[in-house]
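Removed: one protein chain of the complex. Kept in place: all other protein chains.
After this line comes chain A, so read on.
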Amino acid sequence: MANIRFHDPDPAILARRAQIVADLADLVPAECFVSDERELVPFETDAFTAYRRVPLAVVLPETTEQVARVLKYLAREKVPVVPRGAGTSLSGGAIPQEDAVVIGLSKMSRILEVDLPNRMARVQAGVTNINISNAVDGDGFFYAPDPSSQLACTIGGNIGMNSGGAHCLKYGVTTNNLLGVRLVTFDGEILDLGAGELDAAGYDLLGLVCGSEGQLGIVTEAIVRLIAKPEGARPVLFGFESSEVAGNCVADIIAAGIVPVAIEFMDKQAIEICEAFAHAGYPLDVEALLIVEVEGSDAEMNDMLARIIEIARRHGVSSVKESQSAMEAALIWKGRKSAFGATGRIADYICMDGTVPLSQLSHVLRETDVIVRKYGLRVANVFHAGDGNMHPLILYNVNDPEEAEKAEAAGMDILRLCVDAGGCLTGEHGVGIEKRDLMRHQYDEVDLLQQLAVRDAFDPSRIMNPSKVFPLDMTKGQTRGRAA
């Protein structure tokens, strides 16, 4: 795969590399700085591994002040900056380029304050998503957004991509669980947006920063919402004879006024892959599987499940399996959350992330199959059905350039299909480099120009995470600046 281009590295910056490296080395402690060419290699890509670019240098700051100092210097030198959390982006959001300095937040991984009466935690951006929940688990709280990569991914990265997860049907995505950030702007100014109170005092800059893919500044701290854990949670497996029937069942559950915490969908291919990996007890004789999770006390869960099972029966559900223990429940989720990793063991894959209106689920599943077969490839579907966020995994062999091209082309066709069905290109993975060139399929030029102008209001020199989000030809050269 080599279809996605980056801005050409600035030869003037490359020529000054030695000086820039020397200057940066003066700004941060030695253990916070990487410039050796071999040691730079781990930073050349993220979880979108088809593309790799070794950066000019990597800074791993320990404080907000160090981030500010480094950004101030890089802004003066007009050197591009690529922010990085754990590098788990599936859209290439953290892939650097040869003339860029990576600022990685991995050393800033402390939980600074847990405030249970106000149900919030103040954390450094490099803390992993799961560690927030782990820190408050004993007190009966958790942090709700739970991307599948939550063991590794950082809250800073979650904010960059406005990450979701399986349980956002009930609890919302990152932006709905974020109360404040400390943001370092491109030129090293430190801003606090939100202090833990609700709603913005003026413009909702916090809402704007969330999901801005590292182009509006670098988040070094965050204040996040903690939620009291439900008394219990029980995932139930529903097997169906076709994807279409499973899709209709989802629509009917929602229409009946029942909103479970999660409704996850897997097709036959995904079931087989995940079951082989996790031995979660998924039924293997069905074409489609729903994992429906309910929460509450036993009585509440029984009541809710009875209603859901009744709906599933009307759709001729072929198997129903309730988890009987916490261990079984954990296994069911392990299977689902390891879907990407398990798939990676049997084949290379690219993961799409389009979202469609619920009424279009069956149509889009059908057409996805048609598209993938047209390219002679296979697809495994595993996704958040309750909110229409699809994740077709297109399987291919990375060592076969022709097949790789086909996989990429099929992915783009599927995303166009999602947009044409009334949906969008990305529900939770972000645009990154992967979907950048499809932005014009979803938005008109004027829509994108307005977004770009807002980006420029934060970073007029466009050094923050360049080559991402906007079609490349839009971000070449001078900024739009103040309209006359």
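Operating definition for what follows: contacts are C-beta pairs under 8 Å (C-beta built on N, C-alpha and C of every residue); 3 or more make two chains touch, one makes a residue touch a chain; residues count from 1.
Everything below uses one rule, namely that contacts and distances are computed from a predicted model.
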Hidden subunit of the complex - UniProt protein name among "Sulfur carrier protein ThiS", "Glycolate oxidase subunit GlcE", "ATP synthase subunit b" or "ABC transporter permease": "Glycolate oxidase subunit GlcE"
Touching the absent chain when the full complex is considered, from A:Leu24, A:Leu193 or A:Ala280: A:Leu193
Absent-chain contact - pick from A:Ala30, A:Ala299 or A:Met327: A:Ala299
Absent-chain contact - pick from A:Pro29, A:Pro42, A:Gly140 or A:Pro401: A:Gly140
Chain not shown, touching residues in chain A: 115-120, 139-141, 161-162, 164, 168-169, 172-173, 175-176, 185, 189, 191-193, 195-208, 210-212, 228-231, 251-252, 254-255, 257-259, 295-297, 299-300, 303-304, 355-359, 384, 387-389, 422-431, 435, 439, 442-444, 446-448, 450-451, 453-458, 469, 482-484
